[in-house]
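Below, a portion of the complex is reproduced, with chain positions unchanged.
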Amino acid sequence: MALTGVIRPGHAQIRVLDLEESIEFYSNVLGLIQTGRQGDLAYFKAWDERDHHSVILRGAGEAGIDFFGWRVADTATLNQLERDLNNYGITTERIPAGDLLETGERVRFTVPSGHVMELFAEKTEIGNGLGYVNPYAWNEAAERGIAPIRMDHTLLYGPDIELNEKLFTEVLGFHVTERIFLADGETMLGTFMTCSMKGHDIAFIRNEEPGKMHHLSYLIESWEKVLRAADLMTYHNVPIDLGPTRHGVTRGMTIYAFDNSGNRFETFSGGTYSYPDWKPLQWTWEEIGRAVFYHQRSLNEAFLNVYT
Amino acid sequence: MALTGVIRPGHAQIRVLDLEESIEFYSNVLGLIQTGRQGDLAYFKAWDERDHHSVILRGAGEAGIDFFGWRVADTATLNQLERDLNNYGITTERIPAGDLLETGERVRFTVPSGHVMELFAEKTEIGNGLGYVNPYAWNEAAERGIAPIRMDHTLLYGPDIELNEKLFTEVLGFHVTERIFLADGETMLGTFMTCSMKGHDIAFIRNEEPGKMHHLSYLIESWEKVLRAADLMTYHNVPIDLGPTRHGVTRGMTIYAFDNSGNRFETFSGGTYSYPDWKPLQWTWEEIGRAVFYHQRSLNEAFLNVYT
(Lines give C-alpha, C1' and ligand atoms only; values in the text may rest on other atoms or scores of the structure.)
Protein backbone atom coordinates (compact mmCIF):
# COMPACT_ATOMS: atom_id res chain seq x y z
CA MET A 1 0.00 0.00 0.00
CA ALA A 2 1.01 3.58 -0.65
CA LEU A 3 -0.49 4.54 2.72
CA THR A 4 1.27 2.27 5.17
CA GLY A 5 2.94 2.23 8.60
CA VAL A 6 0.94 4.50 10.92
CA ILE A 7 -2.30 5.11 9.07
CA ARG A 8 -4.49 7.38 11.16
CA PRO A 9 -5.45 8.63 14.61
CA GLY A 10 -7.24 5.78 16.29
CA HIS A 11 -8.42 6.94 19.69
CA ALA A 12 -7.97 9.45 22.45
CA GLN A 13 -8.75 8.58 26.06
CA ILE A 14 -9.86 11.73 27.85
CA ARG A 15 -10.41 12.27 31.58
CA VAL A 16 -13.69 13.86 32.62
CA LEU A 17 -14.83 14.93 36.06
CA ASP A 18 -18.35 13.55 35.99
CA LEU A 19 -18.76 10.63 33.63
CA GLU A 20 -22.57 10.64 33.43
CA GLU A 21 -22.71 14.36 32.76
CA SER A 22 -19.98 13.99 30.17
CA ILE A 23 -21.76 11.13 28.42
CA GLU A 24 -24.74 13.45 28.12
CA PHE A 25 -22.52 16.25 26.75
CA TYR A 26 -20.57 14.13 24.27
CA SER A 27 -23.74 12.39 23.07
CA ASN A 28 -26.22 15.21 22.79
CA VAL A 29 -24.22 18.43 22.51
CA LEU A 30 -21.07 17.36 20.68
CA GLY A 31 -23.12 14.65 19.00
CA LEU A 32 -20.87 11.60 19.11
CA ILE A 33 -22.41 8.13 19.19
CA GLN A 34 -21.86 6.03 22.28
CA THR A 35 -20.75 2.54 21.28
CA GLY A 36 -19.77 0.99 24.55
CA ARG A 37 -19.47 1.22 28.33
CA GLN A 38 -16.98 -0.59 30.52
CA GLY A 39 -16.74 0.46 34.16
CA ASP A 40 -15.50 4.04 34.30
CA LEU A 41 -14.94 4.13 30.53
CA ALA A 42 -17.47 5.27 27.93
CA TYR A 43 -16.72 4.67 24.24
CA PHE A 44 -17.73 7.01 21.41
CA LYS A 45 -17.35 7.38 17.68
CA ALA A 46 -18.19 10.23 15.32
CA TRP A 47 -21.14 9.28 13.16
CA ASP A 48 -19.18 9.01 9.89
CA GLU A 49 -16.30 7.00 11.34
CA ARG A 50 -16.18 3.27 10.76
CA ASP A 51 -14.15 2.00 13.70
CA HIS A 52 -15.84 0.95 16.91
CA HIS A 53 -14.63 4.04 18.76
CA SER A 54 -12.32 7.01 18.52
CA VAL A 55 -12.95 8.77 21.84
CA ILE A 56 -12.96 7.14 25.25
CA LEU A 57 -14.05 9.11 28.30
CA ARG A 58 -12.70 8.09 31.68
CA GLY A 59 -14.27 9.41 34.86
CA ALA A 60 -11.40 10.84 36.94
CA GLY A 61 -10.47 13.45 39.49
CA GLU A 62 -8.86 15.77 37.00
CA ALA A 63 -9.30 16.56 33.31
CA GLY A 64 -6.72 15.82 30.62
CA ILE A 65 -5.64 13.11 28.23
CA ASP A 66 -4.63 9.59 29.26
CA PHE A 67 -3.24 8.51 25.90
CA PHE A 68 -3.60 8.85 22.16
CA GLY A 69 -3.68 5.76 19.95
CA TRP A 70 -2.67 5.26 16.31
CA ARG A 71 -4.02 2.69 13.92
CA VAL A 72 -1.21 0.98 12.00
CA ALA A 73 -1.51 -0.99 8.76
CA ASP A 74 -1.43 -4.50 10.16
CA THR A 75 0.10 -6.75 12.80
CA ALA A 76 3.42 -7.10 10.98
CA THR A 77 3.67 -3.32 10.94
CA LEU A 78 2.83 -3.18 14.63
CA ASN A 79 5.62 -5.59 15.44
CA GLN A 80 8.10 -3.81 13.19
CA LEU A 81 7.28 -0.41 14.64
CA GLU A 82 7.73 -1.75 18.15
CA ARG A 83 11.16 -3.05 17.18
CA ASP A 84 11.97 0.30 15.56
CA LEU A 85 10.92 2.15 18.71
CA ASN A 86 12.99 -0.13 20.92
CA ASN A 87 16.02 0.23 18.65
CA TYR A 88 15.54 3.98 18.83
CA GLY A 89 15.68 3.71 22.61
CA ILE A 90 12.00 3.93 23.44
CA THR A 91 10.64 1.46 25.96
CA THR A 92 7.33 -0.10 24.97
CA GLU A 93 4.65 -2.00 26.81
CA ARG A 94 2.11 -4.44 25.37
CA ILE A 95 -1.51 -4.05 26.38
CA PRO A 96 -3.44 -7.21 25.63
CA ALA A 97 -6.19 -7.41 23.02
CA GLY A 98 -9.62 -6.76 24.52
CA ASP A 99 -8.32 -4.38 27.18
CA LEU A 100 -10.11 -1.71 25.19
CA LEU A 101 -13.39 -2.93 23.72
CA GLU A 102 -13.20 -4.32 20.17
CA THR A 103 -9.52 -3.43 19.99
CA GLY A 104 -6.48 -5.64 19.39
CA GLU A 105 -3.16 -5.64 21.16
CA ARG A 106 -1.67 -2.22 21.77
CA VAL A 107 1.95 -1.09 21.95
CA ARG A 108 2.24 1.71 24.49
CA PHE A 109 5.12 4.14 24.96
CA THR A 110 5.83 7.62 26.28
CA VAL A 111 7.20 10.33 24.01
CA PRO A 112 9.73 12.98 25.16
CA SER A 113 6.99 15.56 25.79
CA GLY A 114 5.57 13.21 28.40
CA HIS A 115 2.52 12.03 26.46
CA VAL A 116 1.48 8.40 26.32
CA MET A 117 1.04 7.08 22.77
CA GLU A 118 -0.23 3.75 21.53
CA LEU A 119 -0.08 1.78 18.30
CA PHE A 120 -2.59 -0.92 17.41
CA ALA A 121 -3.43 -2.90 14.28
CA GLU A 122 -6.95 -4.08 14.95
CA LYS A 123 -10.24 -2.49 15.89
CA THR A 124 -13.66 -3.72 14.79
CA GLU A 125 -15.05 -1.87 11.76
CA ILE A 126 -18.70 -1.24 12.63
CA GLY A 127 -19.44 1.16 9.77
CA ASN A 128 -20.94 4.61 9.64
CA GLY A 129 -24.58 3.61 9.74
CA LEU A 130 -25.13 4.24 6.03
CA GLY A 131 -24.32 0.68 4.98
CA TYR A 132 -21.82 -0.54 2.41
CA VAL A 133 -24.27 -0.97 -0.48
CA ASN A 134 -25.85 2.07 -2.17
CA PRO A 135 -25.31 4.32 0.87
CA TYR A 136 -27.23 7.56 1.23
CA ALA A 137 -25.27 10.78 1.74
CA TRP A 138 -27.41 11.96 4.64
CA ASN A 139 -28.26 10.49 7.95
CA GLU A 140 -30.21 11.65 10.97
CA ALA A 141 -27.10 11.05 13.05
CA ALA A 142 -25.40 13.76 11.00
CA GLU A 143 -27.61 16.36 12.69
CA ARG A 144 -27.80 15.19 16.28
CA GLY A 145 -25.84 17.83 18.15
CA ILE A 146 -22.73 19.29 16.54
CA ALA A 147 -22.20 15.89 14.91
CA PRO A 148 -18.59 15.98 13.70
CA ILE A 149 -17.51 13.62 10.93
CA ARG A 150 -14.47 12.31 12.73
CA MET A 151 -12.05 12.80 15.58
CA ASP A 152 -9.30 14.41 13.56
CA HIS A 153 -6.20 15.28 15.57
CA THR A 154 -4.90 16.52 18.91
CA LEU A 155 -2.63 19.38 19.91
CA LEU A 156 -0.52 18.59 22.95
CA TYR A 157 1.63 20.70 25.29
CA GLY A 158 4.95 19.54 26.68
CA PRO A 159 8.73 19.94 26.69
CA ASP A 160 11.27 18.58 24.21
CA ILE A 161 9.10 18.95 21.16
CA GLU A 162 12.17 18.72 18.90
CA LEU A 163 12.69 15.21 20.21
CA ASN A 164 9.03 14.45 19.55
CA GLU A 165 9.36 15.69 15.99
CA LYS A 166 12.45 13.54 15.48
CA LEU A 167 10.70 10.46 16.87
CA PHE A 168 7.51 10.93 14.87
CA THR A 169 9.31 11.61 11.60
CA GLU A 170 12.26 9.21 11.86
CA VAL A 171 10.61 6.24 13.51
CA LEU A 172 6.87 6.58 12.93
CA GLY A 173 6.95 7.89 9.36
CA PHE A 174 5.17 11.22 9.91
CA HIS A 175 6.16 14.30 7.95
CA VAL A 176 6.20 17.90 9.20
CA THR A 177 3.68 20.25 7.59
CA GLU A 178 4.18 23.49 9.50
CA ARG A 179 6.33 24.89 12.31
CA ILE A 180 6.04 27.97 14.55
CA PHE A 181 9.21 29.62 15.88
CA LEU A 182 9.87 31.78 18.92
CA ALA A 183 11.37 35.28 18.82
CA ASP A 184 14.92 33.98 18.45
CA GLY A 185 13.92 32.53 15.09
CA GLU A 186 15.39 29.16 15.98
CA THR A 187 13.49 27.68 18.89
CA MET A 188 10.36 25.86 17.82
CA LEU A 189 7.17 26.88 19.59
CA GLY A 190 5.20 24.27 17.73
CA THR A 191 5.39 21.48 15.19
CA PHE A 192 2.54 20.05 13.12
CA MET A 193 2.85 16.56 11.64
CA THR A 194 0.80 14.07 9.67
CA CYS A 195 1.03 10.37 8.94
CA SER A 196 -0.95 10.73 5.73
CA MET A 197 -1.85 13.81 3.65
CA LYS A 198 -3.77 15.86 6.19
CA GLY A 199 -2.78 19.33 7.38
CA HIS A 200 -1.89 17.60 10.63
CA ASP A 201 -2.70 14.47 12.57
CA ILE A 202 -0.87 15.71 15.66
CA ALA A 203 0.80 18.89 16.88
CA PHE A 204 3.02 19.72 19.80
CA ILE A 205 3.46 23.10 21.47
CA ARG A 206 6.46 23.77 23.71
CA ASN A 207 5.45 23.87 27.37
CA GLU A 208 7.34 23.32 30.61
CA GLU A 209 4.79 21.01 32.12
CA PRO A 210 4.77 17.62 30.37
CA GLY A 211 1.88 15.50 29.20
CA LYS A 212 -0.70 18.22 28.78
CA MET A 213 -3.48 18.59 26.23
CA HIS A 214 -4.43 21.82 24.52
CA HIS A 215 -7.31 20.40 22.54
CA LEU A 216 -8.83 17.37 20.87
CA SER A 217 -10.18 18.24 17.46
CA TYR A 218 -13.22 17.12 15.48
CA LEU A 219 -13.79 17.63 11.78
CA ILE A 220 -17.07 19.05 10.48
CA GLU A 221 -18.11 19.48 6.85
CA SER A 222 -18.15 23.19 6.09
CA TRP A 223 -17.84 26.77 7.30
CA GLU A 224 -21.64 26.85 7.55
CA LYS A 225 -21.46 23.83 9.87
CA VAL A 226 -18.90 25.76 11.93
CA LEU A 227 -21.56 28.45 12.32
CA ARG A 228 -24.10 25.81 13.27
CA ALA A 229 -21.65 24.44 15.85
CA ALA A 230 -21.26 27.92 17.34
CA ASP A 231 -25.03 28.38 17.41
CA LEU A 232 -25.42 25.05 19.18
CA MET A 233 -22.71 25.97 21.68
CA THR A 234 -24.64 29.12 22.55
CA TYR A 235 -27.90 27.16 22.66
CA HIS A 236 -26.36 24.68 25.15
CA ASN A 237 -24.31 27.30 26.96
CA VAL A 238 -20.98 25.69 26.07
CA PRO A 239 -18.09 28.09 26.84
CA ILE A 240 -16.39 29.19 23.62
CA ASP A 241 -12.70 29.99 23.88
CA LEU A 242 -12.45 31.62 20.45
CA GLY A 243 -14.14 31.50 17.10
CA PRO A 244 -15.64 31.12 14.63
CA THR A 245 -12.41 32.16 12.94
CA ARG A 246 -9.66 30.79 10.76
CA HIS A 247 -6.25 29.50 11.77
CA GLY A 248 -3.25 30.77 9.86
CA VAL A 249 -1.50 27.46 10.49
CA THR A 250 -3.35 24.85 8.37
CA ARG A 251 -5.91 27.47 7.15
CA GLY A 252 -8.67 25.58 8.99
CA MET A 253 -11.92 27.31 10.02
CA THR A 254 -12.41 26.74 13.67
CA ILE A 255 -14.00 27.14 17.08
CA TYR A 256 -12.25 26.33 20.34
CA ALA A 257 -14.61 25.48 23.19
CA PHE A 258 -14.55 23.61 26.49
CA ASP A 259 -16.33 20.43 27.54
CA ASN A 260 -17.95 20.35 30.98
CA SER A 261 -14.67 19.17 32.57
CA GLY A 262 -12.63 22.01 31.11
CA ASN A 263 -11.03 19.99 28.32
CA ARG A 264 -10.69 22.22 25.28
CA PHE A 265 -12.06 20.79 22.05
CA GLU A 266 -12.08 22.11 18.54
CA THR A 267 -14.69 21.82 15.84
CA PHE A 268 -13.16 22.79 12.52
CA SER A 269 -13.58 22.43 8.79
CA GLY A 270 -11.47 22.91 5.72
CA GLY A 271 -7.79 23.71 5.82
CA THR A 272 -4.87 22.49 3.83
CA TYR A 273 -3.54 19.08 3.00
CA SER A 274 0.09 18.05 2.55
CA TYR A 275 2.45 15.60 0.87
CA PRO A 276 5.68 14.28 2.36
CA ASP A 277 7.90 15.87 -0.31
CA TRP A 278 6.57 19.37 0.34
CA LYS A 279 8.66 21.91 2.25
CA PRO A 280 7.13 22.68 5.66
CA LEU A 281 5.60 26.14 6.15
CA GLN A 282 7.13 28.38 8.79
CA TRP A 283 5.55 30.93 11.10
CA THR A 284 7.62 33.56 12.88
CA TRP A 285 7.06 35.05 16.32
CA GLU A 286 6.11 38.44 14.85
CA GLU A 287 3.13 36.83 13.16
CA ILE A 288 2.22 34.40 15.94
CA GLY A 289 -1.16 36.11 16.36
CA ARG A 290 -2.10 35.61 12.72
CA ALA A 291 -0.60 32.12 12.76
CA VAL A 292 -3.03 31.02 15.45
CA PHE A 293 -6.09 33.27 15.07
CA TYR A 294 -5.95 34.49 11.52
CA HIS A 295 -8.60 37.21 11.77
CA GLN A 296 -7.95 38.45 15.30
CA ARG A 297 -4.20 38.53 14.61
CA SER A 298 -3.36 38.21 18.29
CA LEU A 299 -3.29 35.38 20.79
CA ASN A 300 -5.88 35.39 23.50
CA GLU A 301 -4.54 34.76 26.97
CA ALA A 302 -6.05 31.32 27.16
CA PHE A 303 -4.15 29.96 24.19
CA LEU A 304 -0.84 29.56 26.02
CA ASN A 305 -2.06 29.24 29.59
CA VAL A 306 -5.19 27.14 29.63
CA TYR A 307 -4.75 23.40 29.08
CA THR A 308 -5.60 20.19 30.85
CA MET B 1 7.17 7.62 5.55
CA ALA B 2 3.64 6.46 6.17
CA LEU B 3 2.66 7.86 2.76
CA THR B 4 5.04 6.19 0.36
CA GLY B 5 5.21 4.48 -3.04
CA VAL B 6 2.88 6.32 -5.42
CA ILE B 7 2.08 9.56 -3.61
CA ARG B 8 -0.28 11.60 -5.76
CA PRO B 9 -1.54 12.44 -9.24
CA GLY B 10 1.25 14.37 -10.92
CA HIS B 11 0.08 15.44 -14.33
CA ALA B 12 -2.37 14.81 -17.11
CA GLN B 13 -1.51 15.58 -20.71
CA ILE B 14 -4.68 16.53 -22.57
CA ARG B 15 -5.19 17.00 -26.30
CA VAL B 16 -6.93 20.18 -27.42
CA LEU B 17 -7.99 21.21 -30.89
CA ASP B 18 -6.80 24.80 -30.86
CA LEU B 19 -3.94 25.39 -28.47
CA GLU B 20 -4.13 29.19 -28.31
CA GLU B 21 -7.87 29.16 -27.71
CA SER B 22 -7.40 26.49 -25.08
CA ILE B 23 -4.66 28.44 -23.31
CA GLU B 24 -7.13 31.29 -23.07
CA PHE B 25 -9.83 28.95 -21.73
CA TYR B 26 -7.66 27.13 -19.20
CA SER B 27 -6.10 30.41 -18.01
CA ASN B 28 -9.05 32.74 -17.79
CA VAL B 29 -12.16 30.58 -17.53
CA LEU B 30 -10.95 27.51 -15.65
CA GLY B 31 -8.38 29.72 -13.97
CA LEU B 32 -5.23 27.63 -14.00
CA ILE B 33 -1.84 29.35 -14.03
CA GLN B 34 0.33 28.87 -17.11
CA THR B 35 3.85 27.97 -16.03
CA GLY B 36 5.51 27.03 -19.28
CA ARG B 37 5.35 26.65 -23.03
CA GLN B 38 7.29 24.23 -25.17
CA GLY B 39 6.32 23.88 -28.82
CA ASP B 40 2.80 22.49 -28.98
CA LEU B 41 2.69 21.95 -25.22
CA ALA B 42 1.37 24.45 -22.68
CA TYR B 43 1.97 23.78 -18.98
CA PHE B 44 -0.45 24.69 -16.19
CA LYS B 45 -0.85 24.36 -12.47
CA ALA B 46 -3.77 25.07 -10.15
CA TRP B 47 -3.01 28.10 -8.01
CA ASP B 48 -2.68 26.19 -4.72
CA GLU B 49 -0.51 23.40 -6.11
CA ARG B 50 3.22 23.48 -5.46
CA ASP B 51 4.62 21.48 -8.36
CA HIS B 52 5.63 23.18 -11.59
CA HIS B 53 2.64 21.80 -13.45
CA SER B 54 -0.22 19.34 -13.23
CA VAL B 55 -1.96 19.84 -16.57
CA ILE B 56 -0.28 19.88 -19.96
CA LEU B 57 -2.26 20.84 -23.04
CA ARG B 58 -1.13 19.50 -26.38
CA GLY B 59 -2.48 20.95 -29.60
CA ALA B 60 -3.72 18.00 -31.65
CA GLY B 61 -6.25 16.90 -34.22
CA GLU B 62 -8.54 15.20 -31.74
CA ALA B 63 -9.39 15.63 -28.09
CA GLY B 64 -8.56 13.14 -25.35
CA ILE B 65 -5.82 12.23 -22.90
CA ASP B 66 -2.26 11.38 -23.88
CA PHE B 67 -1.14 10.10 -20.50
CA PHE B 68 -1.57 10.49 -16.76
CA GLY B 69 1.48 10.76 -14.51
CA TRP B 70 1.99 9.82 -10.86
CA ARG B 71 4.46 11.32 -8.45
CA VAL B 72 6.30 8.64 -6.46
CA ALA B 73 8.18 9.09 -3.21
CA ASP B 74 11.74 9.16 -4.56
CA THR B 75 14.08 7.73 -7.16
CA ALA B 76 14.58 4.47 -5.31
CA THR B 77 10.82 4.01 -5.30
CA LEU B 78 10.70 4.80 -9.01
CA ASN B 79 13.27 2.12 -9.74
CA GLN B 80 11.59 -0.42 -7.49
CA LEU B 81 8.14 0.22 -8.97
CA GLU B 82 9.55 -0.22 -12.48
CA ARG B 83 11.03 -3.57 -11.43
CA ASP B 84 7.70 -4.53 -9.86
CA LEU B 85 5.85 -3.62 -13.04
CA ASN B 86 8.26 -5.58 -15.19
CA ASN B 87 8.02 -8.59 -12.87
CA TYR B 88 4.25 -8.34 -13.12
CA GLY B 89 4.60 -8.51 -16.91
CA ILE B 90 4.17 -4.85 -17.77
CA THR B 91 6.61 -3.41 -20.28
CA THR B 92 7.98 -0.01 -19.31
CA GLU B 93 9.77 2.76 -21.15
CA ARG B 94 12.05 5.43 -19.71
CA ILE B 95 11.48 9.03 -20.77
CA PRO B 96 14.55 11.13 -20.00
CA ALA B 97 14.55 13.92 -17.43
CA GLY B 98 13.75 17.28 -18.99
CA ASP B 99 11.48 15.83 -21.67
CA LEU B 100 8.70 17.50 -19.73
CA LEU B 101 9.72 20.86 -18.30
CA GLU B 102 11.09 20.81 -14.74
CA THR B 103 10.38 17.07 -14.52
CA GLY B 104 12.72 14.16 -13.84
CA GLU B 105 12.93 10.82 -15.58
CA ARG B 106 9.58 9.13 -16.21
CA VAL B 107 8.67 5.47 -16.35
CA ARG B 108 5.90 5.00 -18.91
CA PHE B 109 3.63 2.00 -19.38
CA THR B 110 0.22 1.09 -20.74
CA VAL B 111 -2.45 -0.40 -18.48
CA PRO B 112 -4.95 -3.06 -19.62
CA SER B 113 -7.66 -0.46 -20.32
CA GLY B 114 -5.35 1.04 -22.93
CA HIS B 115 -4.34 4.15 -21.01
CA VAL B 116 -0.78 5.39 -20.83
CA MET B 117 0.46 5.93 -17.29
CA GLU B 118 3.71 7.40 -16.02
CA LEU B 119 5.65 7.39 -12.77
CA PHE B 120 8.19 10.05 -11.87
CA ALA B 121 10.09 11.02 -8.74
CA GLU B 122 11.10 14.60 -9.42
CA LYS B 123 9.34 17.77 -10.44
CA THR B 124 10.38 21.27 -9.37
CA GLU B 125 8.41 22.60 -6.39
CA ILE B 126 7.63 26.20 -7.31
CA GLY B 127 5.16 26.86 -4.52
CA ASN B 128 1.62 28.17 -4.45
CA GLY B 129 2.45 31.87 -4.57
CA LEU B 130 1.73 32.41 -0.88
CA GLY B 131 5.32 31.81 0.21
CA TYR B 132 6.62 29.40 2.84
CA VAL B 133 6.88 31.91 5.70
CA ASN B 134 3.76 33.35 7.33
CA PRO B 135 1.58 32.66 4.28
CA TYR B 136 -1.76 34.40 3.84
CA ALA B 137 -4.85 32.28 3.31
CA TRP B 138 -6.10 34.31 0.37
CA ASN B 139 -4.63 35.19 -2.94
CA GLU B 140 -5.87 37.05 -5.98
CA ALA B 141 -5.07 33.95 -8.03
CA ALA B 142 -7.71 32.14 -5.98
CA GLU B 143 -10.40 34.19 -7.74
CA ARG B 144 -9.18 34.41 -11.32
CA GLY B 145 -11.70 32.27 -13.19
CA ILE B 146 -13.02 29.13 -11.56
CA ALA B 147 -9.63 28.79 -9.88
CA PRO B 148 -9.57 25.20 -8.61
CA ILE B 149 -7.18 24.28 -5.80
CA ARG B 150 -5.70 21.28 -7.55
CA MET B 151 -6.02 18.80 -10.39
CA ASP B 152 -7.52 16.01 -8.33
CA HIS B 153 -8.20 12.85 -10.31
CA THR B 154 -9.33 11.43 -13.63
CA LEU B 155 -12.05 9.01 -14.64
CA LEU B 156 -11.10 6.89 -17.64
CA TYR B 157 -13.07 4.60 -19.98
CA GLY B 158 -11.72 1.34 -21.30
CA PRO B 159 -11.93 -2.46 -21.25
CA ASP B 160 -10.48 -4.89 -18.73
CA ILE B 161 -10.99 -2.70 -15.74
CA GLU B 162 -10.65 -5.73 -13.43
CA LEU B 163 -7.09 -6.08 -14.68
CA ASN B 164 -6.52 -2.38 -14.06
CA GLU B 165 -7.79 -2.72 -10.51
CA LYS B 166 -5.50 -5.69 -9.93
CA LEU B 167 -2.50 -3.81 -11.30
CA PHE B 168 -3.15 -0.62 -9.36
CA THR B 169 -3.78 -2.42 -6.08
CA GLU B 170 -1.24 -5.22 -6.26
CA VAL B 171 1.66 -3.44 -7.89
CA LEU B 172 1.15 0.26 -7.38
CA GLY B 173 -0.21 0.18 -3.82
CA PHE B 174 -3.61 1.75 -4.44
CA HIS B 175 -6.69 0.65 -2.51
CA VAL B 176 -10.26 0.39 -3.81
CA THR B 177 -12.75 2.81 -2.26
CA GLU B 178 -15.95 2.12 -4.22
CA ARG B 179 -17.19 -0.14 -7.00
CA ILE B 180 -20.25 -0.05 -9.28
CA PHE B 181 -21.71 -3.30 -10.58
CA LEU B 182 -23.79 -4.12 -13.64
CA ALA B 183 -27.21 -5.79 -13.54
CA ASP B 184 -25.75 -9.27 -13.12
CA GLY B 185 -24.39 -8.15 -9.75
CA GLU B 186 -20.92 -9.45 -10.59
CA THR B 187 -19.50 -7.52 -13.50
CA MET B 188 -17.87 -4.28 -12.46
CA LEU B 189 -19.02 -1.19 -14.29
CA GLY B 190 -16.55 0.96 -12.43
CA THR B 191 -13.80 0.94 -9.85
CA PHE B 192 -12.54 3.89 -7.79
CA MET B 193 -9.07 3.77 -6.28
CA THR B 194 -6.71 5.98 -4.29
CA CYS B 195 -3.01 5.96 -3.53
CA SER B 196 -3.50 7.97 -0.33
CA MET B 197 -6.65 8.73 1.69
CA LYS B 198 -8.76 10.49 -0.90
CA GLY B 199 -12.17 9.31 -2.12
CA HIS B 200 -10.35 8.46 -5.34
CA ASP B 201 -7.24 9.41 -7.26
CA ILE B 202 -8.35 7.49 -10.32
CA ALA B 203 -11.42 5.64 -11.55
CA PHE B 204 -12.09 3.34 -14.47
CA ILE B 205 -15.42 2.71 -16.16
CA ARG B 206 -15.91 -0.35 -18.36
CA ASN B 207 -16.02 0.60 -22.04
CA GLU B 208 -15.32 -1.30 -25.24
CA GLU B 209 -13.11 1.34 -26.76
CA PRO B 210 -9.77 1.56 -24.95
CA GLY B 211 -7.80 4.58 -23.80
CA LYS B 212 -10.66 7.02 -23.47
CA MET B 213 -11.20 9.82 -20.96
CA HIS B 214 -14.53 10.60 -19.32
CA HIS B 215 -13.27 13.59 -17.34
CA LEU B 216 -10.34 15.27 -15.67
CA SER B 217 -11.33 16.64 -12.29
CA TYR B 218 -10.40 19.75 -10.34
CA LEU B 219 -10.98 20.34 -6.65
CA ILE B 220 -12.58 23.55 -5.41
CA GLU B 221 -13.11 24.62 -1.81
CA SER B 222 -16.83 24.49 -1.10
CA TRP B 223 -20.36 23.97 -2.35
CA GLU B 224 -20.64 27.77 -2.66
CA LYS B 225 -17.59 27.72 -4.94
CA VAL B 226 -19.35 25.02 -6.98
CA LEU B 227 -22.17 27.54 -7.44
CA ARG B 228 -19.63 30.20 -8.40
CA ALA B 229 -18.12 27.79 -10.92
CA ALA B 230 -21.55 27.19 -12.46
CA ASP B 231 -22.19 30.95 -12.57
CA LEU B 232 -18.86 31.48 -14.32
CA MET B 233 -19.62 28.69 -16.78
CA THR B 234 -22.84 30.44 -17.73
CA TYR B 235 -21.05 33.79 -17.86
CA HIS B 236 -18.46 32.36 -20.27
CA ASN B 237 -20.96 30.16 -22.09
CA VAL B 238 -19.19 26.92 -21.14
CA PRO B 239 -21.43 23.90 -21.89
CA ILE B 240 -22.49 22.19 -18.67
CA ASP B 241 -23.10 18.46 -18.90
CA LEU B 242 -24.76 18.17 -15.50
CA GLY B 243 -24.76 19.92 -12.15
CA PRO B 244 -24.50 21.45 -9.71
CA THR B 245 -25.40 18.22 -7.98
CA ARG B 246 -23.92 15.56 -5.75
CA HIS B 247 -22.45 12.20 -6.70
CA GLY B 248 -23.60 9.16 -4.76
CA VAL B 249 -20.19 7.58 -5.34
CA THR B 250 -17.71 9.58 -3.19
CA ARG B 251 -20.47 12.02 -2.05
CA GLY B 252 -18.69 14.86 -3.91
CA MET B 253 -20.57 18.01 -4.98
CA THR B 254 -20.00 18.47 -8.65
CA ILE B 255 -20.43 19.99 -12.08
CA TYR B 256 -19.47 18.24 -15.31
CA ALA B 257 -18.70 20.61 -18.17
CA PHE B 258 -16.77 20.59 -21.45
CA ASP B 259 -13.69 22.52 -22.47
CA ASN B 260 -13.63 24.10 -25.93
CA SER B 261 -12.27 20.88 -27.45
CA GLY B 262 -15.03 18.71 -26.01
CA ASN B 263 -12.96 17.24 -23.18
CA ARG B 264 -15.22 16.83 -20.17
CA PHE B 265 -13.90 18.32 -16.95
CA GLU B 266 -15.27 18.30 -13.44
CA THR B 267 -15.15 20.96 -10.77
CA PHE B 268 -16.09 19.45 -7.45
CA SER B 269 -15.80 19.92 -3.72
CA GLY B 270 -16.23 17.83 -0.63
CA GLY B 271 -16.82 14.13 -0.69
CA THR B 272 -15.49 11.30 1.36
CA TYR B 273 -12.02 10.14 2.23
CA SER B 274 -10.81 6.59 2.75
CA TYR B 275 -8.29 4.39 4.50
CA PRO B 276 -6.76 1.19 3.08
CA ASP B 277 -8.27 -1.06 5.75
CA TRP B 278 -11.83 0.07 5.03
CA LYS B 279 -14.22 -2.18 3.13
CA PRO B 280 -15.04 -0.74 -0.31
CA LEU B 281 -18.54 0.59 -0.87
CA GLN B 282 -20.70 -1.08 -3.51
CA TRP B 283 -23.29 0.34 -5.89
CA THR B 284 -25.78 -1.88 -7.66
CA TRP B 285 -27.26 -1.44 -11.11
CA GLU B 286 -30.72 -0.65 -9.71
CA GLU B 287 -29.29 2.44 -8.05
CA ILE B 288 -26.87 3.43 -10.81
CA GLY B 289 -28.73 6.72 -11.29
CA ARG B 290 -28.34 7.73 -7.67
CA ALA B 291 -24.76 6.41 -7.64
CA VAL B 292 -23.75 8.86 -10.34
CA PHE B 293 -26.17 11.79 -10.04
CA TYR B 294 -27.43 11.64 -6.50
CA HIS B 295 -30.27 14.16 -6.81
CA GLN B 296 -31.44 13.38 -10.36
CA ARG B 297 -31.34 9.66 -9.59
CA SER B 298 -30.91 8.78 -13.26
CA LEU B 299 -28.04 8.82 -15.72
CA ASN B 300 -28.15 11.38 -18.47
CA GLU B 301 -27.42 10.04 -21.92
CA ALA B 302 -24.06 11.70 -22.09
CA PHE B 303 -22.64 9.90 -19.08
CA LEU B 304 -22.05 6.60 -20.86
CA ASN B 305 -21.73 7.80 -24.43
CA VAL B 306 -19.78 11.03 -24.51
CA TYR B 307 -16.05 10.79 -23.88
CA THR B 308 -12.84 11.76 -25.62
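Note that the chains are named A and B in the order they appear, and that numbering of residues resets to 1 at the start of each chain.
One rule holds in what follows: a residue touches a chain if its C-beta (ideal position, glycine included) is under 8 Å from a C-beta of that chain, and two chains touch if they have at least 3 such contacts.
Worth saying up front: this structure is predicted, and the values here are computed from it rather than measured.
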Number of identical chains forming the whole complex, with 2 shown: 4
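The rule is short, and it goes like this: only the chains that are shown with their structure count from here on.
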Chain A and chain B, separation of their C-alpha mean positions in angstrom: 31
Complex interface listing, chain A residues touching chain B: 1-8, 50, 71, 73, 125, 132-135, 137, 172-175, 195-198, 221-223, 246, 248, 251, 270, 275-284, 286-287, 290-291, 294
